[in-house]
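Only one protein chain is missing; all other protein chains are in place.
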Amino acid sequence: MPMPSPLDEARYELALANRIIAHEGVLDGFGHVSVRHPTDPGRYLLARSRSPELIEPADIYEFTLDSEPVAAKGVTLYGERVIHGCIYQARPDVNAVCHHHSPSILPFCITGVELVPVFHLGAVLGTAAPFWDSRDDFGDTNMLVIKPEEGRSLAKALGSHWMVLMRRHGATLVGTTLRELVFRTVYSHANAEIQLRSMLIGKIGPLSRGEAELTGPYQLTPRPMARAWEYWTTRLKKNGELPRARRTGGRPATLRTAKSRSGQGA
Amino acid sequence: MPMPSPLDEARYELALANRIIAHEGVLDGFGHVSVRHPTDPGRYLLARSRSPELIEPADIYEFTLDSEPVAAKGVTLYGERVIHGCIYQARPDVNAVCHHHSPSILPFCITGVELVPVFHLGAVLGTAAPFWDSRDDFGDTNMLVIKPEEGRSLAKALGSHWMVLMRRHGATLVGTTLRELVFRTVYSHANAEIQLRSMLIGKIGPLSRGEAELTGPYQLTPRPMARAWEYWTTRLKKNGELPRARRTGGRPATLRTAKSRSGQGA
Amino acid sequence: MPMPSPLDEARYELALANRIIAHEGVLDGFGHVSVRHPTDPGRYLLARSRSPELIEPADIYEFTLDSEPVAAKGVTLYGERVIHGCIYQARPDVNAVCHHHSPSILPFCITGVELVPVFHLGAVLGTAAPFWDSRDDFGDTNMLVIKPEEGRSLAKALGSHWMVLMRRHGATLVGTTLRELVFRTVYSHANAEIQLRSMLIGKIGPLSRGEAELTGPYQLTPRPMARAWEYWTTRLKKNGELPRARRTGGRPATLRTAKSRSGQGA
Partner (left out) sequence: MPMPSPLDEARYELALANRIIAHEGVLDGFGHVSVRHPTDPGRYLLARSRSPELIEPADIYEFTLDSEPVAAKGVTLYGERVIHGCIYQARPDVNAVCHHHSPSILPFCITGVELVPVFHLGAVLGTAAPFWDSRDDFGDTNMLVIKPEEGRSLAKALGSHWMVLMRRHGATLVGTTLRELVFRTVYSHANAEIQLRSMLIGKIGPLSRGEAELTGPYQLTPRPMARAWEYWTTRLKKNGELPRARRTGGRPATLRTAKSRSGQGA
């Protein structure tokens, strides 16, 4: 059997990442995860409009950084693709993006309370997570990030951070690699839940800036990352939730050369 | 094999809707879901007295809008049927109704705190959810909505809204379609949980009326609805919880022409 | 195959009740459930020292109302048996008893906040649940109810109520039947969780005494009870957690006529 191509590998890993983040309770029926194309930095990979925990490699398509599908005729696409494209344009250092509506993160998005690292693993969110409010630039909207200018506004609010909190909406996180993104998404969600619970019983004493700057990057070194990855993938496997084998990663020829219909799915 | 009839289809879909809402944590042993008859607007479909997550197509019977069973001899029925019948009478635009006691919604019913959309998906509950208190019209009762006048009082409180909060009891939601009702029920429950959690850490900043009016209807368009429906049904399927195949949807002939015994089950 | 005897039936039902209450999240590794002997009101049935969710009919033994085992040589028994025996002595109307440490009930036992019915199903706890504090009569102890005088003190605090809250320890509930006890145990636990959650966001408006007196008994009528019982047993069955078939209900002859060793297990 021939070796899978880098693209096949990337599509399998992206399906796996979607399923891990959903299985760990961060993503539900909505939200999405993307990765920059493994060989063409001017493109990214993202699933068609489908819930993260159901995504197979065959559901994953290529997009330009303007978030136009390269080939996806008759396929329904996520409406908020520009979140991904605009961030890849603004952040050459970023190679993976996740947008979600975690019930642990939303209370911060709804109250404007600052999310801060409260335990060592939570420092992977960075030293701070800025807020973005669609109301500031665009007034009353349907709140989805669909227009290029909306995506650029969000990317601008993210700036050089790893995570941006979207008022009354959710969060968007970025990583230099897909696995780093998964780790950051899962543990920033855990940090939010623990910060919320801590605030219920007393005054929180968060990490110092020095501690956050020392331990955040440490958690993203190969050993803790490998340990967490084995843990998450084994949990999926025990549940029979792994994506289909890499070899099924190819899309039907009928779709490969087709043109796209832009989707509006949330 | 012959095509299933519209009625068989409706009964299968209603069994599925019951199971989805239960599986997503909104319904437990009690509560019920109904749909208007697919070909006779003067009737609705509702299960016999059985817990939502156990309902099969064969458990579903026809009722007049006075909530009298068309044919259900010797079958125990829900005591609160008038919730459904009185709403179908008052709201020609409504084709599906759900009554539940969600642990996320009840804190609002018990404190009288207003439930408001706090994130985009929560806007499917509408711009507001009025309260109804059985005490106002009827004083001390067993709190169940069993008498026609109780059902009419509740329907009046619902008015033109999509959701009514019942003090010390639960909630009743309506939809123009069954799938819209399921989406509204699941995400109003999610909104309540997130609003409650947000109130624990700060002052909530809900959606503006303009945002709610723009994003609520948007979430109920075909693409997000289809995506959520695939997600919920796949989760049921993975758990082996789908209803039995449509062909088992028929009721035993012995019951088909029989008369009913009015049930008082909660 | 011969019909199972009333005693075999009672032991199967008691194993089932233990498993239901555990599966619904009220009982964990500790706590216990008993039922009065089906033909001899001067005896009750209780498992040997084993976690509720593991109990089989063969684990269930007979005890006198002084909580002495009729025949259980070399078997480790629960240390807190007197909770059951002393209540059966004090309350001829009571035929089933459950003692547990539910995480939803304990916050009331630890703060002394009054548990009140906040929704219709919660009214099965009664109009009030008194407190008992082992410290009042006995000062500092190991907190377990092991001595007859401790059991009598608890039974006295229960009085004519259906539930007593034990400070820093847990709760004890009673029922006129085993199924009524299971319903009361599951829904008083649900009421506690919902009351706790309601107190986090506002001032609770509980049921009026009139409402509680009307709806509490209503919930315990055959139809809601049958509906809940089918729900709970089906959930166990789907999980492969039903007790072994009635015919395995008999204890090995080697134990049947043996004498007991009083156990001290918590």
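Read from first to last, the chains carry the letters A, B and C; within each, the first residue is number 1.
One rule holds in what follows: a residue touches a chain if its C-beta (ideal position, glycine included) is under 8 Å from a C-beta of that chain, and two chains touch if they have at least 3 such contacts.
Just so we're clear, the structure is a prediction, and the values are computed from it rather than from any experiment.
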Indicate each shown chain that the hidden chain touches within the full complex. A, C
Taking the entire complex into account, which one of C:H101, C:H120, C:R152 or C:R223 touches the absent chain? C:H101
Check the options C:S51, C:T64, C:S208 or C:T233 and report the residue that touches the missing chain. C:S51
What residue numbers in chain C mark contact with the hidden partner chain? 28-30, 49-51, 53-54, 76, 79, 101, 103, 106-113, 135, 139-144, 167-170, 196, 199-200, 240, 263-266
Contact footprint on chain A, counting only the chain that is left out: 118-121, 190, 193-195, 197-198, 200-208, 210-211, 214-215, 218-219, 221, 223-224, 226-228, 230-232, 234, 238
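One rule holds for everything that comes next: only the chains that are shown with their structure count from here on.
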Taking each chain's centre as the mean of its C-alpha atoms, which one lies nearest the mean of all protein C-alpha atoms here? B
In degrees and to the nearest 5, what turn takes the CA positions of chain B onto those of chain C? 90
Averaged-CA centre spacing for the pair chain C and chain A, given as whole angstrom: 47
On chain B, where are the residues touching two or more other chains? 200
